[in-house]
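Missing here: one protein chain of the complex. Every other protein chain is in place.
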Amino acid sequence: MNHQDLIAYCQQDWEEYTEHDFVNQLATGDLNKYAFFHYLKQDYLFLKHYARAYALAIFKSSTLAEMREPLPGLSALLESEMNHHIEYCQTWGLSADEMEAEPEDFGTVCYTRYVLDTGSAGDRTDLFTALAPCAIGYAVVGQRLEKWAETKLEGNPYRSWVELYAGEEYQSGVEETIRRLDDMLEEIPLESKRGQRLCEIFKTATRMEVAFWEQGMQAAQ
Amino acid sequence: MNHQDLIAYCQQDWEEYTEHDFVNQLATGDLNKYAFFHYLKQDYLFLKHYARAYALAIFKSSTLAEMREPLPGLSALLESEMNHHIEYCQTWGLSADEMEAEPEDFGTVCYTRYVLDTGSAGDRTDLFTALAPCAIGYAVVGQRLEKWAETKLEGNPYRSWVELYAGEEYQSGVEETIRRLDDMLEEIPLESKRGQRLCEIFKTATRMEVAFWEQGMQAAQ
Amino acid sequence: MNHQDLIAYCQQDWEEYTEHDFVNQLATGDLNKYAFFHYLKQDYLFLKHYARAYALAIFKSSTLAEMREPLPGLSALLESEMNHHIEYCQTWGLSADEMEAEPEDFGTVCYTRYVLDTGSAGDRTDLFTALAPCAIGYAVVGQRLEKWAETKLEGNPYRSWVELYAGEEYQSGVEETIRRLDDMLEEIPLESKRGQRLCEIFKTATRMEVAFWEQGMQAAQ
Partner (left out) sequence: MNHQDLIAYCQQDWEEYTEHDFVNQLATGDLNKYAFFHYLKQDYLFLKHYARAYALAIFKSSTLAEMREPLPGLSALLESEMNHHIEYCQTWGLSADEMEAEPEDFGTVCYTRYVLDTGSAGDRTDLFTALAPCAIGYAVVGQRLEKWAETKLEGNPYRSWVELYAGEEYQSGVEETIRRLDDMLEEIPLESKRGQRLCEIFKTATRMEVAFWEQGMQAAQ
């Protein structure tokens, strides 16, 4: 099996996630500012647990090569990306103190802890399968919005968000992630119990991503 | 510190949880039937992960005495309570197949995975602190509803739910749980970093319990 | 693949383990009494971590059926077997206090922590593969010693040890364990990366069992 099988197994949830109003409204520039602020603050909390998941992947590795794979991502997260995130939020007037004081919302807890528990209970392949909807989904969203007729970059306050995920750097990073995932999945038959279990993990993680968009929308109501 | 300190740290969240409309409407008999059905189906999925948390507590024990403490609860869950739950649901017309086919809703994922990840990342005391709002909260709800002026047991379709948690057996079980938790907390000063961290865990788990009630209410809308 | 493939992969280590002088000398009655005492005391410490491994298996289960499988073994260990072990040791003049005061020897740490770490890092199948040499090996030892020409049960102080593992109850319990392991392994091709990794786990756990016999022998020197 490969990552396409995972997506096909939960096509409807996948579309709900990658074609969600939240990202469409980012592309048209119509997203409520407070929905975006909520998303930014929660995304910061999300990144902490995302880094924990990468560390868990190193703990769960058998070979030195496996241990080395998640390291650049983990280093980038802890050494630069979380700081960049704070800086970006400051351009929106959100202070570092405000970020730190923010309690985790339900959608953030849902997705992050689902990934971490799935990784703790399962093996490295289970963990990377639970992490996959995040990386792959944002790349799909980026590609789609770039070509979408209704996307309006000129004067769009969320332009840099769209450009980040549609951009070459992010897209090629995800291609590498997909290649590694497909390597892990290669010897697992889709119809095996193991294959079906991985499909269920991917599907549930995809549903939790929807909860993450939803909480942003609800924050603005 | 003891369990009272944990509750006092998040008094407002605690009240939101233990005085939630969901349980008040159970006591008056006014709860929407579909809200209750949703709750029942999700509670079944919840119990599976609750049993996993008890097993994790055994894994995390140092002494034989510590290992033996969670065993009766774990055995009861896997050997009888989950079957009783299915039987009770059948009295409401929910089949076992329907229970099995139910996908986990967001509130269920939130609470269960938060507990399990907190337990995996922390030690046995962290785990039992994350589990505490469930047991203690249901006992507080039971006591409160039993005395509440608006509670109406006669002809109330949810009567057995109220009586279960107000009942002697459940209440004395929780007293034992509290005694053990207080033993674990006894040597930890409330104002220490460790004490404050445990307060944060209890508070977050309490907020996740609110999400669990909320998802029941939302299901009926 | 199945359990026979695991054994075949490490045939030499397997024989070193199941045909070790320690068990041969139990069968002939020639084992040094202090070697046996050391073994008994360490086996008690071993059982604690063995129970932790069973609890970990429940934590790592996806379905209710999977969660229920290790429960009877876990309950038996914590509720009766550890007490029986203490009683048996008392017939040899080893007091419960002596058992409790015994520090874990290296071979005990090797085997138990290898199993637990392999289970934590991997999934349920990795865990049961690491546990397999213990159950299967003792059954093989029991069968072999029962038929061995040099086995001398009459007047042998270790007779009950040999009879326990050669006995119907232990043998049929292991048959069930093997059946479950083979079910888990069924869909994994021996030559896959996953299959080879499981072979390495089984081989290392088998080598750690040898360390467990060795430490008994060394204690008597």
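Going in written order, the chains are labelled A, B and C, and every chain counts its residues from 1.
Everything below uses one rule, namely that a residue touches a chain if its C-beta (ideal position, glycine included) is under 8 Å from a C-beta of that chain, and two chains touch if they have at least 3 such contacts.
Just so it is clear, the structure is predicted and the values come from calculations on it, not from any experiment.
Engineer: For the full complex, can you list every visible chain touched by the one that's not shown?
Structural biologist: Every shown chain touched by the left-out chain: A, B, C.
Engineer: Given that one chain is not shown, which residue among C:Asp30, C:Glu100, C:Asp117 or C:Glu176 touches it?
Structural biologist: In the full complex, the listed residue that touches the missing chain is C:Asp117.
Engineer: Just name the one of C:Glu16, C:Asp43, C:Glu81 or C:Glu104 that touches the chain not displayed here.
Structural biologist: Of the listed residues, the one touching the omitted chain is C:Glu104.
Engineer: May I ask which residue of B:Glu87, B:Glu154, B:Glu168 or B:Glu187 touches the chain that does not appear here?
Structural biologist: B:Glu187
Engineer: Going by the touch rule given at the top, which residues of chain C touch the chain that is not shown?
Structural biologist: Residues 52, 103-104, 106-107, 109-110, 112-114, 116-117, 120-121, 204, 207-208, 211 of chain C touch the chain absent from view.
Engineer: May I ask you to list the residues on chain B that touch the chain which is not drawn?
Structural biologist: On the chain B side, contact with the omitted chain comes from 59-62, 120-123, 126, 187-189, 192-194, 197.
Engineer: What residue numbers in chain A mark contact with the hidden partner chain?
Structural biologist: Those residues of chain A that touch the unshown chain are 48, 51-52, 55-59, 61, 64, 67-68, 71, 74-75, 78-79, 82.
One rule holds for everything that comes next: only the chains that are shown with their structure count from here on.
Engineer: Same or different, please, for the chain A to chain C contact, judged on whether over half of the interface numbers appear on both copies.
Structural biologist: same
Engineer: As a quick test, compute the distance in whole Å between the mean CA positions of chain A and chain B.
Structural biologist: One centre to the other, that is 30 Å.
Engineer: Report, in whole Å, the distance between the mean C-alpha point of chain B and the mean C-alpha point of chain C.
Structural biologist: About 37 Å separates the centre of chain B from that of chain C.
Engineer: When the centre of a chain is set as the mean of its C-alpha atoms, what distance in Å lies between chain A and chain C?
Structural biologist: The separation of the two C-alpha centroids amounts to 43 Å.
Engineer: Among all residues of chain C, which ones touch two or more of the remaining chains?
Structural biologist: 59, 61
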